[in-house]
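Below is one structure, written out as structure tokens; the observations come after it.
This view holds just a subset of the chains, kept in their places.
Note that the chains take the letters A, B and C in the order they are written out, and that residue 1 is the start of every chain.
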Amino acid sequence: MKFGVVVFPGSNCDADCYHVVKEVMNQQVEYIWHKENTVDGFDALILPGGFSYGDYLRTGSIARFSPIMPSVIDFADRGGLVIGICNGFQILLEAGLLPGAMLRNSSLKFICKSVYLKINRADTPFTNRLKVDHVIRIPIAHGEGNYFCDENTLQSLKDNGQILFSYCGADGEESPEFNPNGSLANIAGISNLKGNILGMMPHPERCSEEILGGRDGFYIFDSMINWLKEVGK
Amino acid sequence: MKEMSYKEMGLLEQEYEQIIEILGRQPNYLELGIFAVMWSEHCGYKNSRPLLRNFPTEGPQVIQGPGENAGVVDIGDGQALVFKIESHNHPSAIEPYQGAATGVGGIVRDIFTMGARPIASLNSLRFGNLDDERVKQLFSGVVAGIGDYGNCLGIPTVGGEVYFNPAYQGNPLVNAMCVGLVNKEEIAYATASETGSPLMLVGARTGRDGIHGATFASEELSETSQEKRPSVQVGDPFMEKLLIEACLELIKEDLVAGMQDLGAAGLTSSIAEAASKKGRGVIVDVSWVPRRETGMIPYEIMLSESQERMLIVPREGQEGRISEIFDKWGLDATVIGEVTDDGMFKVFEGDVLVGAVPIEALTEGCPVYVREGIEPPYYREYRDFNIDDLPECDAGEALSKLLASPNIASKKWVYTQYDHQVMTNSSIVPGDADAAVLRVKGHQKGVALATDCNGRMVYLDPYQGGMMAVCEGARNLACVGARPLALTNCLNFGSPENPHIYWQMQEAIKGMSKAAKVLGTPVVSGNVSLYNETADGAIFPTPVVGMVGILKDIDQRCQMAFQDEGDLIVLLGRPREELGGSEYLFVCHGIEKGAVPELDLAEEHNLIELLVSIIEAGLVKSCHDISDGGLAATLAESSIKGSTGFNVDLDFKGIRRDKILFSEAPSRAVISLDEKDLAAVKNASVQQGIEISLLGRVGGTSMIINDQGIELVNLAVQDAAKTWGEAIECHMK
Amino acid sequence: MLKANIYVTLKNGVLDPQGEAVKKSLKVLDYGQVEEVRIGKFIEVWLEGDDRESALKELEEMSDKLLANPVIEDYRVEIVEVN
């Protein structure tokens, strides 16, 4: 099983994702430079966090024109697993692979801290090792993670079960008090309708080893691997 | 552009004469500018160089001491740490966001210039009173600037300190530290150039940014500082990120003979550095320098401090491969000159020679002033201040007040704006212990980092205060279980031309040197920032210490939070009663006086040995040193962090209780441990000759401090946590 | 040479946290008469050539593709100078 980590100029969680896949998950992994134009041979793609193109203009807005993106889109259209983490999520939004857009955090400040997420579905390629209504603890680190979409889109996200993760309290309470950035409906991560693309603001790669204070993120990567083993192939 | 006189450029009359003598003629405007920036305090260290010679700089662990872009220490397994701290005080006073951001950019360049991958940033900040609107603006601008720049680079900002005191009202301090990791054989040096080597400039195009920034940094802040505003530099962290990746690729492929960042004094100083090997000279053609603005004259090009630029001296025949790598990263590299063998710094504009000065005159030739310090009158007066005349405040109320003081309160408002986890090495994050701890992937060891300086203590007694800064840094590392290795420092002082200030410098450096010697932590890099004063006076002398250390086994790392109900709480070190210079006197009595607590370096050394040994042995569940706020604040912080109360009974022996509770005397730490380990810890303490006292136990929901059964303090942990946790946020709303 | 101004504004109904914050600060600074603040982008583009019409078309294309995000933003292009 081979993962690809797409590297844009300004990506800075690329090495972190690579490390987790290789050293923690014991899977094959390679970097994919943004100027490449094929993703042949990969089973899953990671669009890592960071500040592609300095986050200039809008987060992800310039990266989405990178030469690699048509292949990423094609790979996704064919049902390939694509996970966008933080800046990767923002790029997926700009590229139209996921609906909606990101606004600045309501506090107008960059926020780096651990938050709690409620798992809304456990039958997806990204959450099958987790349990519905379970709460996981995971770090966020972003200045623009305030998810926005229009009412119809929000309704369809809800109706179709595309909101995989929502911000919540330690006991799963989903009130505005536990919304770190102003996201609509406490949205922390969404998938596309087909379920093979996930965008999430929190960083699972930062909590996949005990030495970093927690392992909840491990299960997201493990879900992907499990899915590829069981279903994907 | 209006031409400046030599005086406006910061040169003294005698220095101007000296230049004429060196050249054998009047300098032209460009040459004058070159001398002025190279002979500024910022580049030439003309007032501080003689004092800096006191620092111990050698040790078996030292690979590179002061003199290169950053210091380097050996951490075993063929690896080394590269680190340095630097000030960006004046630019931040003018434009806090950009000033702080470019400060981070500058220090990060110093680290990857040495071939190291930057792995962590820290910062040490000082502002005036947090009730002041302008101070709030400065504080929030600086924090946002540091955050945005470092976050974009993907370098975790893992630690630092912030203090607020009226002494910094008009002159904030912004010191940024960066730490890099390198394989020993890949360390790169600045001065490896051979005659005929081309000089390549890469990165941002040159604009009129920050001309005379180095001079400006070597002056007091005044009304006219505001007028120098056009010199504000804007940072481009994205460009810097590309430079990091590209330059580290060059090093991996061994393509460069020398590499030098462009910092203060821009092209002028980096070129002079790159060619400063004995006898070397350099020619540079300004018409080859890619520019952002039109109509720039050679003077502006040579002195511009545009950010995010690097100077590369390629290995012979490697220009092509170097250009390929830069191209991959979307960067342009341009040859702008070459190394010669005539010892001259020659600037051309096309065919026309527009300036020529001997290189040695710029570097070694920089004038040095050995001044005489005079003990200021305040020193004895404050030292002899009698604290016994003050009334004693209610212990519980005093503790609550201290926890709400921005100097002691949680700094989470600051560090949540910094990405402190990127790179997935942060094993102890800000706020959880006295030092940050990073893992080194693939190894069992860990790296510990901290910055420290209590400016008030240094002000009251520069010698003692200087020792205290070094000791606190080392102790903070020991509290997480790390053995201190070496230090970097940033000397923030007022004007050295004032003999009282010069005395502060002299004494502080003496104290720091002595402590560094005894603790075996040599000084491997640093930075000097003088003239930190306004019409209202100078700042507290603030020699910030950045300390790095190594944990043998990262799995034994120790944090400050109390762990389990019933654990014993133990004080290591003597019960102390000196209140001089304490935050308690400041917060509860409005007084910043008193004799600074005595410090015994041998005792400190033994405490550090003790802490490291018992933590390595896995005997300690929590550890937190005693510093700001004294014993009471230390207990409270461990309690808040652990979300559990404690009950201690102190033996006050009839001594004023505020003295025992709030003394900031050094060489002490509070640990908690499982009862079964007490004997072993006692044993170890006896061996190190460190006094040990059992204070009480962890548990409950309140912080309870008794004097032989009489309750002095009873605070609900929840309430105290709120006070402590939200104090800064409340100010900033 | 042509110069264009492009105004990128948040769509009606899209929350503007920055505008809200500025409004609040202005109120604190005693500008009570401020009713609302919205913060958008003002992008200046200098172009070679002097065909206004084709420039306008291209600028709108750039805005659609890159300069504005149609999910949250509107834009308006204006050509201001022709030398």
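The criterion applied here is as follows: a residue touches a chain if its C-beta (ideal position, glycine included) is under 8 Å from a C-beta of that chain, and two chains touch if they have at least 3 such contacts.
The model shown is predicted, which means the values in this text are computed figures rather than measured ones.
Asker: Hey, what stoichiometry does the whole file give for these chains?
Answerer: A x1, B x1, C x2
Quick note on the criterion: only the chains that are shown with their structure count from here on.
Asker: Could you grab the centroid distance between chain A and chain C? Build each centroid from C-alpha atoms only and quote it in angstrom.
Answerer: Result: the chain centres lie 30 Å from each other.
Asker: How many Å are there between the centre of chain B and the centre of chain C, using C-alpha atoms for each centre?
Answerer: Centre-to-centre distance between chain B and chain C: 41 Å.
Asker: At what distance in angstrom does the C-alpha mean of chain B lie from that of chain A?
Answerer: 36
Asker: Out of chain C, which residues touch more than one other chain, so two or more?
Answerer: none
Asker: Can you pull out the residues of chain B that are in contact with at least two other chains?
Answerer: none
Asker: Give the list of chain B residues in touch with chain A in this complex.
Answerer: 144, 147-148, 151-154, 236-239, 241-242, 329-330, 415-424, 426-427, 429, 439, 441, 554-555
Asker: Can you tell me which positions in chain C touch chain A when the two form their complex?
Answerer: Per the touch definition, chain C meets chain A at residues 13-18, 21, 65-67, 69, 71-72.
Asker: Give the list of chain A residues in touch with chain B in this complex.
Answerer: 9-10, 12-13, 15-16, 19-20, 23, 49-51, 53-56, 109-113, 139, 141, 143, 203, 205-206, 209, 211-213
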